Every structure is written in C-alpha cells, then in structure tokens.
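Complex shown without one protein chain; remaining protein chains in place.
For clarity, chains are labelled A, B and C in written order, and residue numbers in each chain start from 1.
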Amino acid sequence: MAEDSLPIQFVAPAQRNEAVTLAMWLLLATEALMFGALFLSYLIYRLLFPQTFAAASAQLDSMLAALNTGVLLTSSLTIALAIQAVALRRRALALWLLAATVALGCSFLILKGYAWYTEYQHHLVPLRGFQTDYSALGSGAQMFFNLYFVMTGMHALHLSIGIAVVLVMMAYVAWSDRTAMVTRRVGLAGLYWHFVDIIWVFLFPLFYLVV
Amino acid sequence: MNARRYIGTYLALILLLTATVWSHGFELGGWNVVINLAIAAAKAALIALVFMQLLREKALTRIFSLLGLSWLAILFVLVLADYLTR
Amino acid sequence: MSAIPQTGSYLDSGYSLRSWLLTTDHKRIAWLFLLSLTLFFFLGGTAAALIRLELVTPTGDLVGQDTYNRLFSLHGIIMVWFFLVPSIPATLGNFLVPLMIGARDMAFPRLNLASWYLYIIGGLFTFATVISGGVDTGWTFYTPYSSMFSNTHVVLAIVGVFVVGFSSILTGLNIVVTVHRLRAPGMTWFRLPLFIWSTYATAVIMLLATPVLAMTLLLVALERLLGIGFFDPRLGGDPLLFQHLFWFYSHPAVYIMVLPGMGVVSELMAAFSKKAVFGYTYVAFSSIAIAFLGFLVWGHHMFTAGQSMYGSLAFGLLSFMVSVPSAIKVFNWTMTMRKGTLSFETPMLYALGFIGLFTIGGLTGLFLATMAIDVHVHDTYFVIAHFHYIMVGGMVTAYLGGLHYWWPKITGRLYSERWGQIAAVLMFFGFNLTFFPQFILGYLGMPRRYHSYPDEFQVLHVLSSAGAVVLAFAYLLPLCYLGWSLKYGRRAGSNPWGTTGLEWTTSSPPPKYNFEQIPRVDYGPYRYPIVSGTPPTETRHG
Partner (left out) sequence: MTAAQSFQPIDPPRPFALFPEATSTLAGQVDAVYFTMLGLCGLVILLVLALMTYFILRYRRGNLRADRTHRWPRWLRHRLEWVWITLPLLIFIAVFVWGGIVYIRIHSMPADALEIHAIGKQWMWKFQHPGGQREINELHVPVGRPIKLTLASQDVIHSFYVPAFRIKRDVVPGRYHQAWFEATAVGRYHLFCAEYCGTMHSQMRGQIVVLPPQEYADWLRRQELGSSLAAEGAALFRSYGCSGCHGANSSVRAPNLAGIYGRPQPLTGGGTVIVDDAYIRDSILLPQKQVVAGFEPIMPSFAGQIGEDDILKLIAFIKSLAAEQEIQP
C-alpha cells in the first residue's frame, strides 16, 4: 500500500496524528461554546417561565424524540465500529458500517422533519409570516418555540454536515489505499459525529421532558 | 476487543435512554430535571470516554476536552450570578 | 530526520500572483495579512479622521447624524475585527511562531491560508455593508436596536463579523497546536521566548471566546430576519442576555487585542537592554493568568445596564484581580532595564511608549472597575480615552515596534533609522494630544456616540481633533519609509540587532522552510553576556 507523505512541518507520523487529534478536540471545544450560548439562553428563559415551558413541552411528541435519540445513539455505535474496521483494514465491513451511519443520520433528519411538520400543522412554528397560536400556553410560549426551533435547527444543520463528511469518508474507504490517512480522517469524522450526538442527548430532555 | 466494549457501551446508553423516558412518567417535582440531566450527563460521558476514545488519549487531549466544558461553566455561573440575584 | 535542501529565501520561491495567493508558507501568509490589515487600518482611520473633523464644532454640521452614526460603527467594527484582533497574531505571530520554536511551518498550513481567505470574505461583506449604505448600531450591536429598530444593513455587517470570527478561530487553532506539537527538540516551555507565551494565551482566548460571539450575532440576525428572537422584550426576552453573551466574547477579546503586544514588548525590552527579561516565569505565567481571568470580568461593561447589584460587585472585584498580571508585566519590563545596556533605536522607542501609555490606559481601567466612578463615566469619552490608550497607545504602538524590529528579518532590508525615530516620537505626541483631553471630557460628562454636543465641550474637542491630525500624519510616515526600504533599503545581515532568538539564526529573509536542519535547543531565551564597563561591539545599523 502506498503511504502518506509526511508534510514538511512534521518530523514523525505520530507527531502528526497527535497534532490532528488535538486540533479536532479544540474545534469541538469551540463548537461546545457555540452551542453553549444557546443552552444558556434556554436556561435563563426556563427560569423565567417555568410553567409555560412545561405546557409548551407537552405539545411536542416526546416518543418520537425518544426514538430519534435511540437512532442517534445507534449511529454512534456504527461509526465507532466503522473506525475500528478501517483500522483493521476490513474495507467491506467498514463501508457497510459507514453506510449504516449515514442511513441512521438520514432517518433522524426525516423523523425530525416529520416532527417539525406536525408542529407546523399545529401552528407552533414562530417564523415570520406563519400563522401561530400559542394562546393556550401562556406568556413566554413563543420564546420556548424560538429556542426549540433554533436549537434543533442548529443541531440538524450540524448533523447534515456530519452526514456529508461521512459520505466523503466512504469514498476514501472505498477508493484510497493510504490506510494511515484514511484511518486518521475517519477517526476525526467519528469525533465530530459523536459530538453532534452528545448535543442531542442534552436537547432531548431539555425540550421534550419538561415537567 | 474493542467491538465488544462498544456494544456494551451502546447497551448501557439505550438502558439510560429507557430510564429517562420511564422516569418521565413519574411526578417527582424538581427531581425530574435532576434525573434527566444526570442521565444526559452520564450518556455524554460514556460517549466521550469510550466512543471518542478519551480513556486512551494522552493527558493533553483529555485536558483540552475539558476546556470547552470548564469555559461553559464560567459562562453559566457568572450569568446566573446576575440573574439569580436580581 | 533529513535535512531539507535549501531553496533560497521564501521571497524568491516564486514571483507569480498565484505563488502568493495559493501559498501555504506561513511567512507569505503573514504578508497577505499584513497588506490587507494595513488597508483596513487606513479605512478605519479615515472614518476616525471624519469623526474627529465632525466633532470640531458642537452643532454637527459636517456630516448628518445618520452618517455620523455609521462612521463610528464602521470605525469600531473595522478597527476591532479587521485590524486589531488579527494584527499581531496573524502577521508577526504567523511569521515568527514557527521560526521562534524551531519549526518549518505551522501545523496546518492550508488551514492558515483558509484563515486569510475567510478574513478577506468577511472583509468583502464589510465593504458591501459600506457600499450599500453602512450600519449604525455601534460595534456592540446592542439589541433591541440592532435587531428591531435600526434600518441599516445590520445583517450584512453581522455576516462580515461572523465570517472573520472563523478566521480568528482558525488562526488560534493553528497557533495552539503548533506551540504544543511542533517545538524543536529541547525547546521546553521555559525556553520559549515570551512572545510565544503571550501569543499562545491569545490563541486560547480566540478559540474559546469567538464561538460565543458567532452564535450571538447569528441570533441577532435570526431575530432581525425571521422574527425568531431570543432577546425581544415583547416576547419576554431580555436584552441584557445579549449583553452578557456579547461581553463574554468582547471582554476576553480586549485581551486578544493587547496580549500579543505585551509579548512583542517583552522581546523588545530584552533586545534593546541586551539583557534577559526580569522575572521570566512571572511574565510567562501572567499571560496565561490574563487569558483565564479575562473570562471572569465581562460584567464590568454592565454596571449601569440593569445587572443585579451583587453581580456587579463580583464582576468589579474580579476586574481588579485581572489587573494583577498586567501589573506584573509592567514592573518586570521596567526592571529589565536595570543593569542593561540600553540603546534607543525605533523599536525601543515604541516599546517605551507602550509601557507608559498602556499603564495609563490600564490604570484608568481601574477607575472604570470602581463601580461608583463607572456609573458616572460609563458611555462617556472617559471610556473612549481608556480604550484608545490601550488599543492605540498600547497595541498599535507595540505592533509598529514589532514590525520595525523584525522588518529586517521579514524583508531582508534595513529602514531609515532616523525617519523611524521621528515617526515614533511624533506618534507619541500626536496620540497624547488626541486622547488625553478625552479623559477630561469624559469626567465632565460628554457622552460617547454624540454627533452634536453642548458648547462648553468644544475647546477640548478641538484639541483632540488637532491631535488626530498629527497622529494621521505620523501613521502615514512608516508607510512611506518602510515601503521605500523594500526597494532601496540596505541589505540586512542575518542578525542586524545582535539579539538572541532562533529567528535570528536564519538568514534574512529566511529560507522557504526556515531551517535546513531543525535546531536542537539546549539553552533558554535571552542569553546575553553580562557586560562590565566596556560597551558591547557595535552591531546596530543605520
């Protein structure tokens, strides 16, 4: 197998791997802070409108969301296994696992899209120009839905990026012979995927399980 | 073998998920939130430690993985210091 | 590991436009940043010049009030995000970090180039904002004015800042990883030059603060475009939440805008005292301390904003704490001169200017952190003077000092020492004339962002505007003589100042991959001999 040529600034492959992993974790830290601004807003408004949040949360389909959580957790498993398969050079297995990851990611988005659609039908989408009706829920209800759509929207956006990245990884696994490079990159994609998963793990109870 | 650890972790995650949903059925007042968030944190920790290989990473990477969290803590604590004493 | 065959200087490794625009060489990327930053500085400076002209008369007759509001907004946005934040990290930092730690490039050269392109894209959005009529929110984008009331191009401006934020994040990421992973063998943390320590601390702030700004501005844009607001008081939203999020970035960001300058000054003090920096470990750790403590004080911008009184007390106290590491630096720089062999070439003049002006700016920061005083001077020219003393008197001065000091290394040419000294002195006087009257104005109660003002403030405003003319002239000088030196300057040797540091062991300008053989380091920085009586050999130029 052909090997990676080492860029001029590195002296050893291990040095490069460490640099790349470190960079990825730093990137995830910045992502965490980016979402942090949203979680903080959520916290503040939940403190201000505790009852409304509970009432509004009851409008959402928590079973669907629980199912979706399961879907994402499963995708985390498949991508973790895929990374290992790549490292062990089991190309076919790796491809299947990555494909499963993409499929799970897509089903998440479809289910989420369906959820949004039902909410649209119930006049819960606060976009300008849409008809909304929060009268049953009390003041602060729109704030809940603003938070809900922005935060789940941001998450869906990140997940879509993740899906695109995993698709690219599939191409690498299928056609590249530079195992070290492919392993490194798939590993990074995995880190990102897991991070997006973790975000959802927190979104789930915060939006669907308010009492 | 890694695969077995992964699958074990996955089962634990699903178990935790079931636990959250199940606990949602009970009226526990403030405790519901606590349980939910504790479970979410446990899930996140499992994913980070096992799936994201933090257990096997160098100390430096582990420190950096905590960086985002610690800074979030600063943000939350100091903003709450304002809101809770207004 | 193998030696790299030398290919001549990095400037000679290609002359086409393409060889510059697609370069991944950290030294060339530094140039790209240097040129584009300079452009933005003069753009922001032109806005400042118009502001100062307008304020010569109290009635506001030069430009209309809407124009005036766009001018200071543009001035703040450009000066902060398109000039001062990237100023040292992206130019001197890019150029010097690999050289100083004994590496051949940054860890991620392509990311480095991407950072410049993001900067340019962000810049284009800002240009577009200006051309389509500007933005009038001030650089702080306070809601609900920005999200619901302003009818200028807020979203366009926000996109510009958003994009340039990612440029900042990528630069920070690169610096952190490079410092951690690419140090030459034997280059332990305590053998690093202090410039590296401060740049590293800056990079950490960039990484951790910028994403919060990005998300916050995105929320303002969403509120404005789609009506899904987080801060809209009609929905029960709280504008103060925006302020918290904004200052969570923007206070640490003021340290992004001074730490690198402190690093430069540490280098300059050692270089022109021919002596190790006094208290190296204290100065090194004070940079890290600033990076951390800087995140705990943002609430001092909100003492009158309706934040809880107890919150204010906590933030005020923490603001006093954060000045301790700055104090450590000031005292150690001063003591560095003791028993040194001082010479006063241009960079040293800038360094001395920095210490004086930064200290004044910093100490007036303590006035502001004393909450009772801040209630009176918040949003007055006292604040304007405070931060211009640090950002212009401090950081811009340090930036120019560093640029002069490393100019021979970057270009291989020497500039005219006489002109350099003239410009530095002129700048110092022009600066004080511009901004010292503003302290007095501020305590008198002159509010900031005022297009017209009561008559009795006019005398001081005129003084300030006169200073700005001197300052503008002084800033044009380096442009001329440094530009001149590019073609006509004498050639510099590899170490024209006779100073220490790995960067001076390479030729001037350095070869493409910096070091033929990665150096092995077994000594700390600033190894100057202790001289007694006899002067050191003549090494200076010009």
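Note that in this section a residue touches a chain if its C-beta (ideal position, glycine included) is under 8 Å from a C-beta of that chain, and two chains touch if they have at least 3 such contacts.
Just so you know, these numbers come straight off a predicted model, no measurement behind them.
For the chain excluded from display, the touched partners among the shown chains of the whole complex are A, C. For the chain missing from the display, the contacting residue among C:Pro109, C:Pro144 or C:Gly430 is C:Pro144, taking the whole complex into account.
From the options C:Leu34, C:Ile228, C:Ala253 or C:Ile360, the residue with contact to the chain not on display is C:Ile360. Along chain C, the points of touch with the absent chain fall at residues 60, 64-66, 69, 136-138, 142, 144-145, 148-150, 233-234, 236-240, 273, 278-279, 282, 303-306, 309, 312-313, 316-317, 320-321, 323-324, 327-328, 330-332, 334-335, 337-344, 352, 355-356, 359-360, 363-364, 366-367, 369-373, 375-376, 378-380, 440, 443-445, 447-456, 459, 530-536.
Taking the complete complex into account, residues 48-52, 137-140 of chain A touch the chain not shown.
Throughout what follows, only the chains that are shown with their structure count from here on.
Interface comparison, A-C versus B-C: the higher count of C-beta contacts falls to A-C. Per-chain Cα centroids separate chain B from chain C by 38 Å.
Multi-chain contact residues of chain C (touching two or more other chains) are listed as 180, 208, 212, 241, 244.
Residue positions of chain A touching 2 or more other chains, listed in rising order: 18, 22, 26, 29-31, 33, 36-37, 40, 44. The touching residues of chain B, counted against chain C in their complex, run 60, 67-68, 71, 74-75, 78-79, 81-83, 85-86. Within the complex formed with chain B, the residues of chain C that make contact are 180, 208, 212, 240-241, 244, 248, 295-296, 298-299, 302, 307-311, 314-315.
Residues 7-12, 15, 18-19, 22-23, 26-27, 29-31, 33-38, 40-41, 44-45, 48-49, 126-128, 139-140, 142-143, 146-147, 149-150 of chain A touch chain C in their complex.
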